[in-house]
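Omission of a single protein chain aside, the complex is shown with its protein chains in their original locations.
To keep things simple, chains are lettered A and B as they appear, and every chain counts its residues starting from 1.
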Amino acid sequence: MKAHVYVMLRKTVLDPQGQTIHGALRKMQYRGVEDVRQGKYFVLTLSDALALPEAQLEVERIAREVLVNPVIEEYTYRLEP
Amino acid sequence: MKSASSSAIPLPAQITPELLAQHGITADEYQRILDALGRTPSMTELGIYSVMWSEHCSYKSSRVHLKRLPTESQRVVQGPGENAGIIDVGDGWACAFKIESHNHPSYIEPYQGAATGVGGILRDIFTMGARPLAVMDSLRFGPIVAEDSAKVDGENSTPTSLLNKNHQILEGVVSGIAGYGNCFGVPNLGGETRFEPCYSGNPLVNAFALGMVRKDEIFYGKATGVGNPVLYVGAKTGRDGIHGATMASEEFHEGSEQKRPNVQMGDPFMEKLLLEACLEAMQTGTIVGIQDMGAAGLTSSSCEMGSRGGVGIEMELDRVPQRETGMTAYEMMLSESQERMLLVADKGREQEVLRVFAKWGLDAVTVGTVIAESRLKILHHGELVADIPNASLTDEAPRYHRPIGTWKAPVPSEPSAEILKQLQAKRDLTTDLKKLLASSNICDKRWVFEQYDTMVQTNTAQGPGGEAGVMRLKGTQRGLAMALDGNSRWCYLDPKLGAAHAVAEAARKVACTGATPIAATNCLNFGNPEKPEIMAQLSSAIDGIAEACTALGTPITGGNVSLYNETKGEAIYPSPVVGIVGILEDVSKAVPADFQRTGDAVLLLHPKAPAKESASLKEFGSSEYAKYFLKALWGTPPALSLDTEAALHKCLAKLADDGLLHSARDISDGGIAVALAEGCFAHQVGIRVTVPSGLSDDPMACVLFAEHASEAIVTCAPESVEKIKNIIDDFGFLTVGPLGVTTADRIELSVNGKPIISESIANLSGPWRRGLSDALESTFHRDSSAMDQA
Partner (left out) sequence: MIPIEKPLINYMQMKFGVLVFPGSNCDHDTYHVISEVVGQPVVFLWHESEQLENCDAILVPGGFAYGDYLRTGAIAHFAPIMQAVKKFAASGGLVLGICNGFQILTESGLLPGALMRNAGLKYICKQIYLRTETSDSPFTNLLQPCQVLKIPIGHMEGNYFCDAPTLQQLEAQRRIAFRYSTAAGEITAEANPNGSLQNIAGILNEGRNVLGMMPHPDRSSEALLGSADGLRIFQSMVATLAGQD
């Protein structure tokens, strides 16, 4: 089983990298882009021994305690069988 | 370990002309392989020969010429041939230093190419037991602004897409150097960054590093002691950069970008751990020899260590830590994965070494043993896959006396009538000065060096932006000064004189700090050596370096040759880059480059007699001014008298040691006007000076902006002027002329009593300071990947 964890800066936190990319897209005349936010994407390959509910708990714990700095970041995830 | 039975023979490969061509092996060279082995090589053996006999590893085109370089002095502990050169700096300390190119990888993937260039040169230093103290870089890019891009031969200016590409390469290279060096924790003292159209498809990234080692604790890349274990330490082996070494020995053509998989990824964190672990392991007293796995990784380290020690190495590749599955012996032997070392330990004491690496969380595995026969024996899954005499890979590798063409001056020796007319017309010289100060080659390089950690290790007495970097040596009174230089336009006009200038100017920068130049390293960047005209450039440049290094007392202790720097058949300018190291007996006496205070006297130290009569107009064709404003190139580089140059260096050292100088700077790109203006900027100190008028019929631009060798501008307290004059009289070749005084807020230059330039400091320093960032903002790059990796 694989866990896909997406980490983004909280919506209220300024994202200078995203803004720079957005500015670049505008300058290059790509149309219709309202905003860009940049994040991180982790793929955790989990042991088959881990049942689904356990896996959920463990991934959430890892995300909360390690992958994310809650002061500035938030996360979402999905599990892929 | 199971030993290879003597009867076994590696499985012969199906040799075809195509296969040989893919490996860059000529028919003659293949015959030599057959002779050395006495049989058909296996695929692994063919791969090993192809990398070891590549230009990059074997120096087959340059080696016969490199022999002409001076390599000895009382201070030289280790000359060329090891991982780095070493010189004695006193009090039981020695310094290891070298410069190396990473040009081709930096074109293909600027960030990783430059980063791994820094990583490679750092390993060369710490593999000798030296802790890296400083790095510098000599960088060459194609133009990044349209005004600066007109080719001198009148071709159309560089298209915007190419300006963007050059911009992208610059951004990537600088952030790669920063990303690697900053994380590793070594200060970057700058170096130099120049722009010429010839580097558009072929940027140069030459990385210099210097480290300190106790003289009695130096380690060498030499295997000894039959039966001693051979250990692999550091990062795991992947398929990185397979055939990187042969790639660096080919010209670029359309589609070279497709070679991306060849480029290695650097991990500076791993390198930092490897540094600490290696230096700690060396303290155990159990390490016999150690070598970095650079180009051709496992292959070069194992056969070179064996060859230097007159022994052999036998390895079982199954034991090599691997990052990917299913790698063949061929792939493992040719992998250029970074941050790996091969070392030989004392038999029975390998546990002590393994313990240190375990502490730092690094892989360390016994992969083989030292054998008596001087051969490289490689086993994979217990099968013998390579069995090669070391000598055939190293000392007896092919070396060529390639045909040397007759060198012909590429441009006329005199300016055209039209150029002459432009020169003699009335010009607004204040505007010219402003523009020149803002031009890419002359402007402030802060945008580059502020991305580098210039202060970590707390030894930086003078960081980037001055003449040379100056480092204190903790625990002693001493300091080391170091600088890089190379004016390839001058080498194009005259390879021998231009190369001699590279030595002279790098040494002059070092001497301006008060240090005595003591040794040199060089990186020779040239085009395709199979072309006689390129060999003519290379051979002459080596002669120029040899002559200058001999005259200035700075033997070459090592370096690197990078050939095939061509794109679509067009070579770069001949680009030797020279690094000079100098010693300061008392680092607290180091002289800064910038004017320090108002009310000081400004003096010009210069040769008593011009080296050649009435050559000024002819020499002006080599100047930055001629290139930038007149879009023209003619004539020759400035004349150079090495005796005078040597006298100037000794004189500067004496004046600094007597504490007479408040600042000292040399006159280089942009001539005396630029040198004087730049001296004013750091501390916002003005000047009122009279510039010597030279020959009566010289155009005013020539008086202000001509570039000369063997000159320095110094400032001192007014009461020191007489003392300085007396000292200079002792140095036969030199004389000193008063220029003027430092003042509060304006830059005022006059010639023959006539005011020529009068401008506020801010109006000149602004364009100078903004030059590079304005240029970079004027182009725009589509690739944001540099940001992710930074």
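What we mean here is this: a residue touches a chain if its C-beta (ideal position, glycine included) is under 8 Å from a C-beta of that chain, and two chains touch if they have at least 3 such contacts.
None of the values given here were measured: they were computed from a predicted structure.
Peer 1: With the missing chain put back, one of B:325, B:458 or B:726 would touch it. Which one?
Peer 2: B:458
Peer 1: One chain is left out of this view; which of B:83, B:175, B:522 or B:540 touches it in the full complex?
Peer 2: Selected residue, touching the omitted chain: B:175.
Peer 1: Determine which one of B:48, B:317 or B:587 touches the chain that has been left out.
Peer 2: B:587
Peer 1: Over the whole complex, note the residues of chain A touching the chain we left out.
Peer 2: So the residues of chain A touching the unseen chain are 12-14, 16-17, 20, 66-67, 69, 71-72.
Peer 1: For chain B, enumerate the residues touching the unshown chain of the complex.
Peer 2: 175, 178-179, 182-185, 267-270, 272-273, 360-361, 450-458, 460-461, 472, 474-477, 587-588, 787, 790
Simple rule for what comes next: only the chains that are shown with their structure count from here on.
Peer 1: Between chain A and chain B, what's the gap in Å when you average each chain's C-alpha atoms?
Peer 2: Centres of chain A and chain B (C-alpha means) sit 41 Å apart.
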